[in-house]
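Supplied in structure tokens, the structure appears directly below.
Only a single protein chain was left out; the remaining protein chains are all shown in position.
Going in written order, the chains are labelled A and B, and every chain counts its residues from 1.
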Amino acid sequence: MTTCDACTTTILLEDTGLRLAGEQGVLHDVPMICQLGDELKIDKGRYQILGHARFSYGRGTWDEFWASDKAGSPVWISVDEGDLILQRELSQKDWPKYRGSLRLGRNLRYKAESFRVDEDGTGTCVGLKGSFGHPLTVGETYRFLNLQGENGTVLSAEIVGKDTEWFIGRWIDPFEVEVKTA
Amino acid sequence: MILFRLIFVLLSATAIAGTTYVAYLGHGGESRDLDRSIRAVSAGRGLNGSIK
Partner (left out) sequence: MSLSPELKAINCTACGAGLDILGGGRVTTHICSYCGTALDALDSYKALVKFNILDRPETPIQIGASGQIFGVAYTVIGLLEHEEVWRGRSWKWVDHQVFSPTHGYAWVTLEEGHLTFSRRYRKPVGWLSKTMVNRADTRPQVRAGREIFKYYDTSTSSVTYAEGEFTWAPRKGAKTTTITAMSDWAMLGFSTTNREREIYRTVYLEPTEITGFDLPSTFKPRGVHALKTMRAGAHANFLMTAGLCAMVLCFVLGAVMGLQNGTLVDRHHQFNVAQLPVSISFDVPEAGRLTRIDLQGNGRNSWNYLAVELEDPEGEVLFESGRTVEYYTGRDKDGSWSEGSNRASLAFFPPVTGTYSVTLDLEESGFWAPNVNRSSSPQHQMTQVSLQVRNGVSSGFWLVLLGLGFGCIGGFPLLRRYLHNKARWRDSDWVDEDDD
């Protein structure tokens, strides 16, 4: 999915052609550690930022960047006031398994690591710019869960209606990120 | 910075080379109690000439 530079629409690039998707929303200019088109150097990885999405949690907003690593694999980089998380999407077979529902404080075990639900909230997409691996809609609200692992790993879930997506990643220290501007 | 190090290395090398030569000649190993003045009574011949 990509956004149009000329007007305010978002366009879905599908195998059969283009499809109008929705509106881009507005991204206010605020101090950010990186922006669309930058290349981030984190440890030995290089990530090219392709898309910038902003979500509101009511009182404030956070940003998600869709990026591509050296091998071309997609990653999400979540940026929230100096808290950076680098994550990859988990395919359904790799999803964590649990009984019942997940809520704040609940523990689960994933790949020999113990996780605890640290954050449980909702976010609304308020702005989009660039390209993304799957469609996002401005105005769409979804529930997100952040699980903190005892070894530092971060598991995140995004739920829209019946659809769930899981991501796995780790925290990144903003002081250890080198930004090469486009 | 590199100038300081270069000078240090050069001076050290010179000092070590010089001291090695001096050591080779035997300095530092000589006996310190060899009096150059002549004593009145000794085994052997005395000085040819007078002592001033």
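Simple rule for what comes next: a contact is a pair of C-beta atoms (placed from the backbone, for glycine too) under 8 Å apart; a residue touches a chain by one contact, two chains touch by 3 or more.
In this text the structure is predicted, and so the values were computed from the model without any measurement.
Engineer: Name every residue on subunit B in touch with the hidden partner chain.
Structural biologist: 1, 4-5, 8-9, 12, 15-16, 19-20, 22-31, 33-36, 38-39, 42-48
Engineer: State which residues belonging to subunit A touch the missing partner chain.
Structural biologist: Residues of subunit A in contact with the hidden chain: 28, 30-33, 56-57, 59-63, 80-83, 151-153, 171, 173-175.
Heads up, the rule we're going with is that only the chains that are shown with their structure count from here on.
Engineer: Averaged over CA atoms, how far is the centre of subunit A from the centre of subunit B? Could you give it in whole Å?
Structural biologist: 80
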